[in-house]
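Left out: one protein chain. Kept in place: all the others.
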Amino acid sequence: MLAVGVVGGTGYTGAELLRLLVMHPEVSLKYVTSRSESGNRVADLFPNLRGFTDICFTEPELETLSECDVVFFATPNGTAMKMVPALVENRVRVIDLAADFRLKDASVWKQWYGMDHACIDVLAEAVYGLPEINREAIKTARVVANPGCYPTATTLGFLPLIEQGLIDDQRLIVDAKSGVSGAGRGASVATLQAESAENFKPYAVDGHRHLPEIRQTLSDVVSHEVGLTFVPHLLPMIRGIETSLYARLKTDEAVDLHQLYVDRYSAEPFVDILDQGVMPETRSVKGANTCRISIFRPQQCDTVVVSSVIDNLVKGAAGQAVQNMNIMFEFDEALGLKQVALLP
Amino acid sequence: MLAVGVVGGTGYTGAELLRLLVMHPEVSLKYVTSRSESGNRVADLFPNLRGFTDICFTEPELETLSECDVVFFATPNGTAMKMVPALVENRVRVIDLAADFRLKDASVWKQWYGMDHACIDVLAEAVYGLPEINREAIKTARVVANPGCYPTATTLGFLPLIEQGLIDDQRLIVDAKSGVSGAGRGASVATLQAESAENFKPYAVDGHRHLPEIRQTLSDVVSHEVGLTFVPHLLPMIRGIETSLYARLKTDEAVDLHQLYVDRYSAEPFVDILDQGVMPETRSVKGANTCRISIFRPQQCDTVVVSSVIDNLVKGAAGQAVQNMNIMFEFDEALGLKQVALLP
Amino acid sequence: MLAVGVVGGTGYTGAELLRLLVMHPEVSLKYVTSRSESGNRVADLFPNLRGFTDICFTEPELETLSECDVVFFATPNGTAMKMVPALVENRVRVIDLAADFRLKDASVWKQWYGMDHACIDVLAEAVYGLPEINREAIKTARVVANPGCYPTATTLGFLPLIEQGLIDDQRLIVDAKSGVSGAGRGASVATLQAESAENFKPYAVDGHRHLPEIRQTLSDVVSHEVGLTFVPHLLPMIRGIETSLYARLKTDEAVDLHQLYVDRYSAEPFVDILDQGVMPETRSVKGANTCRISIFRPQQCDTVVVSSVIDNLVKGAAGQAVQNMNIMFEFDEALGLKQVALLP
Partner (left out) sequence: MLAVGVVGGTGYTGAELLRLLVMHPEVSLKYVTSRSESGNRVADLFPNLRGFTDICFTEPELETLSECDVVFFATPNGTAMKMVPALVENRVRVIDLAADFRLKDASVWKQWYGMDHACIDVLAEAVYGLPEINREAIKTARVVANPGCYPTATTLGFLPLIEQGLIDDQRLIVDAKSGVSGAGRGASVATLQAESAENFKPYAVDGHRHLPEIRQTLSDVVSHEVGLTFVPHLLPMIRGIETSLYARLKTDEAVDLHQLYVDRYSAEPFVDILDQGVMPETRSVKGANTCRISIFRPQQCDTVVVSSVIDNLVKGAAGQAVQNMNIMFEFDEALGLKQVALLP
């Protein structure tokens, strides 16, 4: 059994992580930390966990966390980077669900997150935890940077086209939509139900923090800088991300795009290419770790359209983190993640 | 492994049953029938099942269904009673999620469902499948009548008070609210999202079919006719039932109502009495087979208030059906049902 | 034209008041105050008002507000009572949408709101602004206490029965449900969409602040203390309140309850008794100042059921406030309030 700690267990990614971890057959949940809830039972905050764990929140302390084999950070950006070096020193492996280790260039990090990076050496060795790209590196990583929700859906959607050089990668367009759980569990006016329900809007058009992350990943794949317009929107629902991706096909040849996608992901346990003509819907992955993708070429023009859906809290956060843990500790990659999406 | 058939797998209770059955470690899903979808893959209709089953819908036929150890009916009312006698004859055990075997008195059945009952002898032996009342009888039952959703929440809520004779049972009040999945997956105007979302209303105040079912169960417990007002309401959400129950306490003595409930359900795997002062919420059971209950005595007056919540598709339908199957076949009662509710 | 001020225009009742006031043909909106938004354009905060007003928020100051004929308070409880005496002195009439002047007994006010009352003499003269009961007194009132949302729906629902002495008024039961806009526009976790959507729960069962208000009004009508159990619930939608009211009929005689309600409200512009057998739904009053009511006697038992619906922000707050203003200044009572509910 793996001794597991969760730092910052009061947000939605934390809650979702706990949902998955309490059912994972190889996990022993040792610590769930929260400064504000310390001493309170986790199941009092998240009543869905009643009967599954009696654990109480504790203060985040190096000494106790060092008893763990792996520690997940489900904390605000900028928190993990302060604790991770000491944990790594104590031979604890780390999976960070925040953004602290996602951007390789510390100056880009500072530009988008407004802080100096606190541990550039650890940043250098951290592995970007998208298994469909980095599975081998994840196996031995000491620190895994769990990808953002939009970057997961976008990258998996563009990957086969980008890898094969089939599209103009200087004018990629990402029209992304996310449920409100992506905005987190902090008190705020903007995501009150009376504000965000029965409403739809774009936001952060001038620059969202996931833009440099997506650009970094896609540019790495093609070994040059890609050009990307990324427009996120807020959906009036709780869970789910859909990204509609647009690009210009460079080739005139007939390419079987559907087959390309099927082949690329045939060995992937959590990427599902739908049958031709079938459109993905977010509810088909609600609570599940799957990314479902369709590819279209409307009116046989040269604009290709890809639609990918994930549950932002699962494949976009907690589920992918558990997938990474499974890879790091050589469990079956799907252990504890074989859940049927809740539909309806 | 149990050979299992599902008749009528295209509605919401059918879909939910499939979600639970494909993950059940002792179940081999043999047949899922649907006249309208025969020949089509189940996972094409319910994409959350992609990767979990390759089964196709088939026609409902006695011969194939008779290969099963147990057959679930998730059909409209009046369908099961036509097929069950032959199945029972062929030593197939039956769990009916519709209403065909719920009302013991065939004339009451006719009054509320508008049809003559087709197999009064089987009706006589059918066991009402509320494990918290009938566990022993369920074990050996050939036909189990799976309770209705409202009756499950209401009965579990009133049971300890009724059993102890603590309340005036001639003027029980049930103010019940259900998510729209309770109305089924049939095309209809009334539960279009544009009609039922952002809306709330009572319905069937003059008499809902679950009224005689609740009355029968509670009257059986106290061995006389109870008096009951039952007002259901339609909630603008997908899953979940809450019933607020009101009754007059007959005793002046101080009774520890909370302890009464805790004791009554202490051995029950799927009834959870919340801590004093904590109110239940439907999302705490979304996707789970649990009924959570709180009991209050506002301002220490003699009106007692009980609030109980279930997921109408799980403890109110498919989950309870699987719980009954587990009891009938002597599996751990919670096998395949240990799921953490999806929150948020 | 009436010179009108609004103190506290940044919450939902304030926003709704502005929606109604900018279209009111006899209103000239002079001041909308907010300490936090002072200097900003109202239409920047509430973009639905773009094109309807260019006014900016200002600081709440006695001097400027005293230029108004009437000032509305859409402030948190406890704010109005500090400013109202000086305004009244300056011959400004006041309509308070908060609770400061609703409870006649200052000790009861302190018990439920946790503050000493700041102006007991003004409290003594304030008129409870439910036109269906107090129209005459409202005409000449200097201070109108605009009723709470639950009390409006509940009182209008019980009124004909209570006035005629037809029910046992010692065990009235109010099962009330409100949309989340009733919880206000303040940042909070509990009404984040990810918390309150797809969820339903009772709250404040041990005692809600609207309980003493309802009790006071109904007790005044019958001239003795009524007994009441009041259980509010939070609905996963934005606007709307439904109250399901239960009481025991005292009489054995056949009373035409429907006709009783039709007659009682025949002259009321904003109370609509539905046809027999038709159930009210909240969307039929969304954005409108109407209260729609139905009355039932299920199975001809002695428990009578009344269902009433209002838009909590209109008849339950801002609309009723404008109705009161119309009465106070001898306009047509429906002026500026003849709006068709938005359906769907």
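First chain written, first letter: the chains are A, B and C, and each begins at residue 1.
FYI, contacts are C-beta pairs under 8 Å (C-beta built on N, C-alpha and C of every residue); 3 or more make two chains touch, one makes a residue touch a chain.
Computed from a prediction, not measured in an experiment: that's the story for all the values here.
Interface note for the absent chain: among C:R215, C:R292 or C:K315, the touching residue is C:R292. Among the residues C:V71, C:L218 or C:I238, only C:I238 touches the chain that is left out of the figure.
The omitted chain makes contact with just one of the residues B:V7, B:L49, B:V180 or B:L245: B:V180.
Residue in contact with the omitted chain (choice from A:R239, A:R264 or A:K315): A:R239.
Shown as candidates are B:P160, B:P202, B:P236 or B:P298; the residue that touches the absent chain is B:P236. Interface residues of chain B facing the missing partner chain: 12, 179-181, 183, 185-189, 191-198, 236-238. The set of chain C residues touching the chain not shown comprises 12, 15, 19, 22-23, 44, 46-52, 181, 185, 198, 238-239, 272, 274-275, 281, 283-288, 290, 292, 338-344. As for the chain not pictured, it touches chain A at residues 171, 173, 175, 177, 179, 194-195, 197-203, 205-207, 227, 229-231, 233, 235-240, 242, 244, 246, 248, 277, 279-283, 286, 296, 298-299, 301-303, 305, 307, 309, 344.
Going forward, only the chains that are shown with their structure count from here on.
Centre-to-centre, using mean CA coordinates, chain A is 37 Å away from chain B.
Chain geometry summary: the mean Cα position of chain B and that of chain C are 39 Å apart. Of all residues in chain C, those that touch two or more other chains are 179, 194-195, 197-198, 236-238.
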